[in-house]
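Quick one: structure below, then a few questions.
Left out: one protein chain. Kept in place: all the others.
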Amino acid sequence: MTTDDLTVQVPRSGGWAAFGVLSIAALIATQVFSFVTSPPDVNMGQLEKIMYVHVPAAWVMFICFAVVLVYSLRFLWKGREEDDLLAAAAAEVGAIFNGLTLILGMIWGKPAWGVWWVWEARLTSTLVLFLVFVGYLALRAFVEDPQRRGQWSAAVGILGALNVPIVWMSVTWWRTLHQMPSTMQDMAKIYWVGMFANFVTMTLVVVYFIRRRYEAAAIVRAAEHAAQAAALGGDE
Amino acid sequence: MVTAQSELAIEAQGVARRFGARWVLRGVSIELGPGEIVGLLGANGSGKTTLLRIFGTLLKPTAGTARIYGHDVARETDAVRSELGFLAHTPGLYDDLTARENLRFGAMMLGLPAGNNLDAALERVGLGHVINERVRGFSAGMQRRLAMARLLLRHARVLLLDEPYSNLDTAGIKLMNEIIAEAGAAGGAALVVLHELAPAAGVLDRTITIVNGRVAESKPAPIPRVRLVPGERAAATAGATR
Amino acid sequence: MAFRDDVRRIRAIAWKDLTTERRSKAGFNSVAALAITILVLFGFALGPDAQALRDAAAGALWLSALFAGVLAFNRSYQVELDGGALDQLLQYPGPRWVIYVGKLIANSLFVGLMLVIVVAVGIALFQVRIPKAWPSLIGVFALGAVGLVVLGTFYAAMASRSRAREVLLPLLLFPMLVPVLLAAISATKALLVGDIMHESGAWIKLLGAYDLIFLVATLWAFEYVIEV
Partner (left out) sequence: MQASNWDFVIAAYVVTWVVIVGYLAYSQRALNRARAEYTRVTGHRPGEGEAV
C-alpha cells in the first residue's frame, strides 16, 4: 500500500451544478407534459397521473441498488475507498426513492383499493427491499472504522441486491398461489410515453443526487486524509 | 546467516494506523534480523500493541508496509501466519474446554500432525496437574501459561508477544524467558511489548521506544542478552531473571 | 494435503463450538425455553379456537424458531469475543471460509435440535394433525433451517462485533430472510393440510435455490467480514 492509494480525490463541482439545475428543470418539464397530455383513465379517472411519479421512482430505485451492487463488488475487488463512498451514496438515494415509491403506492392504493396497504407483490417486495437497505444504512452508522465499514456494508449491499429477485419471486408466488388477482392494470401506450420521459429525467435527478452525496462524503474523507497527512508529519 | 534486505525477519516501513479520527501509529519503521530479540517500550496508548497486531495480521496498516520474512502482512497473510507465534494481551482460550482440548484445538488449527505431544507442552508450562480441567477455573497466570504452551506447539520463526509477563509469577517469567531465548537461539526473531524492562533482563538485544505513534529511540538493551548455543534448551537465562 | 488440513480445521471449529455449547447447557436450554415461550404467546394471540390455531401453526413455528435462532447466532461469536479468542483464531493459517463452515455446522445442529423441540411442542400446542407427507415436511424444515443458519451465521459475524448488536442482527437478517420465511411457512402450511394444491414443490425448490445461492455468496464474502 502506498500513500497514493490513500488520497481520496476531491471531486470537482465543475459542471455538476448546471447539470443539477437542468435535470430538475427537465423533470418538472416532463411531469407537466405527462400531466397535461394524459387523458383520464376510464376506471380510475385522474388517479393514473400518480403513476408518472410512482413508477419512475420505483425504477430509479432499482438503478440505485444496481449501482450499490456494482460498486460494492468493485470495492471488495480493488479496495478503492471512492467505490465504497459511491455505493453508500447510491444506497442512501435509493432508500429515499424506495421510501417515496412506498408512500406513492399507498397514496395510489387508498382510492384505487380503498385501503392504504394491500399485500400486493410489487408493493410488498418494495417494502422488503426498503428494510434491507435501511439495515445497510444502519450498519454504516454503527461502524466507525472506514475499512471495516466499507467491507461490511459492501457484503450487505451485495447480498441485499442478490436477494431482490428472490424476494420478488417469493412474494409473487405467495400472492398468486392464493389466487389474488393482480391489482395493477395494463396501461395503454400513450401512458408509457409520459412514464418513460419521466423516468429519464428522474434518473438524471438521481444521478445528480448520488453525485452530491458522493462529493460530500469524498470531501469529508479528503479532509480526514489531509488531517492524517498533517499528523504524519506533513510528508507526502 | 547473511541478512540481506529481504531476509529481515520483521520489517516495518512508515507504518501508520488510524482508528476513527485518531492516529495511533504515525509512520513507524523498524527492522529485526533473524535471531534478534527486541523489546518494544512505550507508555499506554503509544501504539505498541497496534504495531504488534499489524505484524500479527490482525490489523491492516492505514499506510506503509509491514513484512514478516519478506511477506507483506496485508497481502500475504497466509504466508505470514504460518511463521507467527502470537501471544496477545488476552490469552484467547475457550473457557469451557479443558487445557488439553484448548491445545488440541490450536494444534488442529495450525495444521500440526495428529499425535503431537500436547501433554509434554502442558507439563513444561507447569500445567501437568490440570490437563483435563476446564480453563474457566484457571487463574489468570495459569491461563497465561496455557497460552505459552500453545506457543510451544509450533516452532515459529517470529514471536510476537504482547506484555507476556503480565499475571505471571517468578517461575512463569523465567519460563517465558526460556521460550524467548530458545526461539532466538533457533534463529527466530521476537518482538516483545513491555511496559517495564525488569522481567526481560538478559533476554533482549535492544529496545525500541515508541512515543505517540513514532519510534523515539532504539538502543541496546541495558543488560546484554545471554545467548544460548543454538539448539540448547533454556536454563541459561535463569540467573538473569532474579 | 491442504484440503485435509482444512477439513480438520472445520472439524475442530465445529467440535469446539458444539462442546462449548454442550457444556454450558444453560445456553441451549434457555434458547429452547424462549422458543417455547414464544410459541405459547402465539397461542394466546391466536387461540383458543382450534381451527385458527391449526391455520396459524406453520407461521408460529417458524417465527419462534427465527426469534430464538437469532440468539444462537450471536452466541456463536460471543465465545470468540470472550477472552480475545477471535484474535487467536484469525492468527491461524488457512482460508477464512473454514471458520465459517465450522460455525455453520455447529449452528445447524443447534438450530436443528431447537427446531425438533419447537415442532414437537408446536404440534401439541396448536393441535396439529401430522400429515401423511411428513417426510417432505422434514425436508422443508431442513432446507428452511439451512437458510436461516447460513444468513444468520454470516450476519452475526458482523453484528456481534459492532455496537448495538442486539438490534443490528435482526435488522439486517429478518428482511433478508423474507423468502425463506415465506417459502418455509407456505410449504409447511400446504403440507399440513395435505398439499391439495400441489404448491409445496415450488416452495421447496425456492428454498433449495435460496440456500444454494446464499451459501455460495456467503462462503465467498466471509473473508471480507471476518478479516477486518
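Labels A, B and C are assigned to the chains in the order they are written; within every chain, residues are numbered from 1.
In the analysis below, a residue touches a chain if its C-beta (ideal position, glycine included) is under 8 Å from a C-beta of that chain, and two chains touch if they have at least 3 such contacts.
Predicted model only: the values in this text are computed from it and were never measured.
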- line: Missing chain -> touching shown chains A
Field: Touching residue (missing chain; options A:I103, A:A141 or A:I190)
entry: A:I103
Message: I need the residue numbers on subunit A that touch the omitted chain, in ascending order.
response: 10, 12-13, 24, 27, 31, 40, 44-47, 49-50, 53-54, 57, 93, 96, 99-100, 103-104, 107-108, 110-111, 205, 209, 212-213, 215-217, 219-220, 222-224, 226-227, 229-230, 236
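The rule we apply is simple: only the chains that are shown with their structure count from here on.
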- request: Please compute the C-alpha centroid of subunit A, do the same for subunit C, then give the distance between them in whole Å.
  value: 31
- prompt: subunit A to subunit B: how many Å between their CA centres?
  reply: 49
- request: Between subunit B and subunit C, tell me the centre distance in angstrom, where each centre is the average of that chain's C-alpha atoms.
  value: 39
Message: Counting only residues that touch at least two other chains, what does the list for subunit A look like?
response: 145, 147
- prompt: Residues of subunit B touching 2+ other chains?
  reply: 60
Statement: Per the touch rule, the subunit A residues reaching subunit C in their complex are 76, 128-129, 131-132, 134-135, 138-139, 142-143, 145, 147-148, 151-152, 154-156, 158-160, 162-163, 166-167, 169-171, 173-174, 177
- request: Please name which positions on subunit A make contact with subunit B in the complex.
  value: 1, 3, 6, 144-145, 147, 224, 227-228, 231-233, 235
Residue ranges of subunit B in contact with subunit A within the complex: 16, 18-21, 23, 26-27, 60-65, 74
